[in-house]
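Reading through the structure tokens given below for one structure.
One chain of protein is taken out of this complex; the other chains stay put.
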Amino acid sequence: MADSKKPADSSRPDLEDSTSVVERHEGLLAQGAAQAREKQVAETGMEPVSLWVFVASAVVLLVAGGVLGAGGKLFSYNPHPQDYTRTEFASDADTGPTIGPILTALSKRGKNIYAKCSGCHGSTGNGDGNQFPPLAGSDWVTGSTERLAQIILNGLSGPIDVAGKTYNGVMPAQAPLTAAELAAVMTFVRNEFNDVGDIVTVEQAANALKIYESRPQGQITVKELNDKHDKMLEGEPVDPATMVDFETLKPAAAE
Amino acid sequence: MGNLLMVRRTISINFILRKPDPMTFKAFILALALSFGVPWLLIIVVPYGKMRNLEAVHFEMDSDGRDEVYVPRRSGRITTGSAVYGANGCYVCHTQLIRASYAGSELGRPDWAGFRIKDENGVTINTARETTPYDYVGESFAHVGIMRVGPDLSNVAGRIQGYLDDPLTKADSPENWLYLHLYNSSFKTKTFNNVAGCPSQTHLFEERVVRGQGSPEAVPGINMDGVEVLPTGDARALVSYLLSLRKDDAVPYSINYSREKKKAE
Amino acid sequence: MGSDSDSQTKLHDDMELRARIDRSLRHPVMFFFASGAAWLAVALVLGFISSYQSHDTRFLSGVGFLNYGRVYPAHVNVLIYGWGCQAAFGLIVWLMARLSRKECTCAGVILTAGHIWNLGVLAGMLGILSGYGSGKPWMEFPSAIWPLFLVSYFFITVWSFIQFRCSEPGKTYVAQWYLLAALFWFPWVYLTAHLFVFVFNGHPVMAAGVNAWFKYALIFLFFTPVALGTSYYLAPKVTGRPVYSYPLALFGFWALAIIGPWAGMQKLAGGPLPQFMPYVGAAATVLILIPALAVGVNILMTLRGHEAEVGSSPSLRFTVAGIASFLVLGLVGMGLNTPSILKMTQFSLTGYGFEILAIYGFFSMCAFGGIYFIVPRVTRREWLSRRFIGWHFWLTIYGIATVVVCSIMGGLFHGAAQEAYNSAWQDAAKISYAYTVGTTVAWGLILFGSLFFLLHLLLMWARLGRRSQHPTLLQGEHHGESPHGPEDDLDKLHTAEA
Partner (left out) sequence: MGSGNDNPLKRFSSFWLGLALFGAFGLASLVLGIGFTKPGEDSFDRINEKRRTAIKSEIEKAHAGALEAVEGSFSTVGTQFLETAPSGVEKPEFVLPGSATQKNKAAGGSGVVVPEGFPVVASDAPVDPAVMEKGKLTFAICSACHGLEGEGMYHINKTGPPLAGSEWVTGPVANLIAIQFRGLNGPIEVKGETYTPVAPMAPLPLDNDSIAAVLTYIRNSFGNKASPVTPEQVEAMRGELGKPMLSPADLLPPVPTPGTTPN
């Protein structure tokens, strides 16, 4: 759009120049200044279509052809897919090695069981810093295994000091657990959030269950734990690197 | 003067170029109707008619051990519930489509499309399956959805049963789980630990001061001082509809695409 | 000199005719633009609320009618039918009258039909918010409203068709192809989709398929041709140059006409309908890059050498932004619809980003260009403030770029995480969090920008614009006084004449 203050530019035909010559149309100009300033819509140019546009279109067509190829037979209106066999998706549950160190085997199982615990203690084992104590860096987890096992099985009530802070919540009992499950979840919390480096064997866990059954029902307190249970569980320790079958947890030869 | 000449030239060029247009109105409309009509026929009308006359699939004696028409097991207030689902925009965040494995990987998720179960020999069978055209039976519009802000709901009724085993849940039945989820999604668990939740649909519930013993209809697990929460008819229809969304029935051999089946052949 | 004065007379007659056409249309056109802009503000407020809710689910969630599940559909529908369609009607009505060189004789009917359309949008929005939405994306208005829209549409646009039919026979201008095609495509698409979804008792999956097709058909067969028609008018009009290439325009137009109607069903890829249909839709969306390239090259080549005008003229600046968005739309459409990526984008935030890019980045920017050109002509006042226009432009550009980048990038990550079927689905939901926050901020920017636009437009509607012979340009000489030239020079002209 031109500005009338500019000197007339002969290369740019526009209405403003012509109207300025015709005095009798000034009134009209007042009515339609914008219309008067408009340029004519010129005729369409006849440049040929550039080769590059065709090349680019051909590339796009190629891509589109590839997309179309994924659609199977064109215009076959069967709503059930033809020649289709489902790709079976391998999930964590049925993949991975079937033989490996017992530490890995137990931790992997323990991770699934820990999903229950993560609601309070958090998926990273840090608790919530207020009501639910952390598991990471807690002496109760890294210390004697019998004590830990009894907390898990019986639940806990009353104040407890964890990592320099007193927590006063109530933990519900997690029993019934099988010995293998207890061993797995204890191994998991001791090694995932802490670096204890040993495993809790199924045999040890079975002994913990015996102690649990001989004790009256009800949540355990810190006092009772420290008085009676501050020791390691009985049972033959097993080297965490022992190769076992993931399914049975029985020793197996490495492949 | 020069300017005037230029103006004249522009106009005369206009007149010279004003040759008859090869694209007449009739040709233009015809071409337009044709370019629109072909896809209109091929991807709207014809498939619409075909799908309207969707053939039933049958269980065959040879392959399935019984001989009957496959009709998905589905019961509940589907029509009303589906309308409530739409009117409250559930489809904005939730989808209802398990894509075939060439188009997506929902089938790989353990609980979205069906479960892995153990048969009597202890062999794990994956019952997960794609959405079939029969899954939306009873609805007038398939709420396929826009985006997955929330999880897919194709198998939500099957999945909720598993949520009830969660020791932290407050719900004692699938209905109550859904009522709690709809009323305030963080009320489902005892820890109120629900980061990205569904917006509260409190307008689907009636809050009422408790008189006497309280209503047996009230949603359990919501503790508010002297106020009980009752699901309205909309909430009941919606929950009934959601509980009809499940993928746990066996489909006939002819629309079962699992590799296990192919192996058996 | 005789022939010169003849041609001058011709020019002045011509100018007089154009002034008469503009005058005959001033009420309907301004009505569509102003009510469209008002609905735009409503849509943006709703968009801001829904976007905020998508990362803070507690926001307003206790208020039934402002629940996310209702605000989001209301936002999208008001944006399309309240702003998009009304802006398109204003543009079609004015451009067709100008291009056919016919005065409008039915302004009253258009205005009445426009009021009915607005009532429909209002009733539809309230219907959605109060829980009577139909639950079908982009068709959420209660089902009583669509026949009303069709009738109202007919009485708004049929006059433009008549004007075209009654115009002087001769060469049809490129913009006219697009506008005429849009006139036909809208009822074809709208009526077909609503009949197949609401009236016929079909298979539910096919109803969903028609609904998915409707979205893309509305974008490619209505908003796109209107925006391109406007651009094909403005670019040569403001620069005074011919459109670069007629064959290229022809190629671009028919490419759109042939490709457009196939797109849309890729939303149901892998679903239980004939397997080829979603992939035909995906392929068509990829192919949209071809008309985008043709149009982009043609219009940008037309503007070549007029960079100063692109910088200074509000209309051209918005048009260039719109055409650039169209090219981006084509590229994004190609990127997002190849089968391996479609898996991820089918149900992620990208779909929203693509729609917003089409409706807001492309169509609305071209429509703003048209509005900045048309309004001074029909009101006979110049835009009041170059600053308002500048703020509107930049806030919208930054906002839309952020929305689109956040939605498309966030959606790709979101989709990739969803495809990782071995990790918990909640992880995928968390990934999109940061991007939804970005989207909210961007909607705030866009809302702020459009408030300037709405205010500016309402002032113009109230005939409070500048009385001047000189257009409001975004760049101009500064002489210490107004950059637009002397104020009120038209009134002085009047006085002198008297």
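Labels for the chains are A, B and C, by order of writing; each one numbers its residues from 1.
In the analysis below, a residue touches a chain if its C-beta (ideal position, glycine included) is under 8 Å from a C-beta of that chain, and two chains touch if they have at least 3 such contacts.
Because the structure is a prediction, the values reported are computed rather than measured.
**Student:** Using the whole complex, pick out the displayed chains that touch the missing one.
**Tutor:** Output: missing chain touches B, C.
**Student:** Touch as defined at the start, partner being the missing chain; which of C:Arg165, C:Arg304 or C:Arg387 qualifies?
**Tutor:** The single option touching the absent chain is C:Arg165.
**Student:** Hey, which of B:Phe36, B:Tyr85 or B:Tyr179 is the one touching the hidden chain?
**Tutor:** B:Phe36
**Student:** Which residue among C:Gly64, C:Pro142, C:Pro187 or C:Gly390 touches the omitted chain?
**Tutor:** If we include the chain that is not displayed, C:Pro187 is the one touching it.
**Student:** Touching the hidden chain in the complete assembly: which of C:Leu126, C:Leu195, C:Ala424 or C:Leu458 does that?
**Tutor:** Considering all chains, including the one not shown, the answer is C:Leu195.
**Student:** Which residue numbers on chain B touch the omitted chain?
**Tutor:** Residue positions of chain B that touch the missing chain: 29, 33, 36-37, 40, 45, 48-49, 52-57, 69, 71, 133-134, 137.
**Student:** List every residue of chain C that touches the chain not included in the displayed model.
**Tutor:** 17, 101-102, 154, 158, 161-162, 165-169, 183-184, 187-188, 191-192, 195-196, 199-202
We adopt the following convention: only the chains that are shown with their structure count from here on.
**Student:** In graph terms, nodes being chains and edges touches, is this line, ring, star, complete or other?
**Tutor:** complete
**Student:** Which chain has its C-alpha centre farthest away from the C-alpha centre of chain B?
**Tutor:** C
**Student:** Whole-Å distance, chain A centre to chain C centre, using C-alpha means?
**Tutor:** 38
**Student:** In whole angstrom, what separates the CA-based centres of chain B and chain C?
**Tutor:** About 30 Å, centre to centre.
**Student:** Could you tell me which residues belong to chain C and also touch two or more other chains?
**Tutor:** 8, 11, 171, 205, 272-274, 277-278, 280, 339, 421-422, in rising order.
**Student:** Going by the contact rule already set, what residues in chain B reach two or more other chains?
**Tutor:** 4, 7, 11, 17-18, 47, 50-51, 54, 100, 102, 105, 107-108, 130, 132-133
**Student:** In the complex formed with chain C, which residues of chain B make contact?
**Tutor:** Checking each residue of chain B against chain C gives 4, 7-8, 11, 17-19, 21, 23, 25, 28-29, 31-32, 35-36, 38-40, 43-44, 47-48, 50-52, 54, 82-83, 85-93, 95, 97, 99-100, 102-109, 112, 130-133, 135-136, 139-151, 185, 195-203, 234.
**Student:** Residue numbers of chain C touching chain B in their complex, please.
**Tutor:** 3-4, 7-8, 10-11, 53-54, 57-58, 61-65, 67-70, 72-73, 131-137, 165, 170-172, 177, 180-181, 184-185, 188, 192, 196-197, 200-213, 221, 254, 257-258, 261-262, 265, 267-274, 277-278, 280-281, 339, 342-343, 346-349, 351-352, 411, 414, 418-419, 421-422, 425-426, 428-430, 432-433
**Student:** Contact residues on chain C for chain A in the complex?
**Tutor:** 8, 11-12, 15-16, 18-19, 22, 99, 171, 173-174, 205, 233, 236-249, 251, 255, 272-280, 282-284, 286-287, 289-290, 293-294, 297, 301-302, 309, 312-313, 334, 337-339, 376-377, 380, 382, 421-422, 468-471, 473, 476-477, 485, 490, 493-494, 496-497
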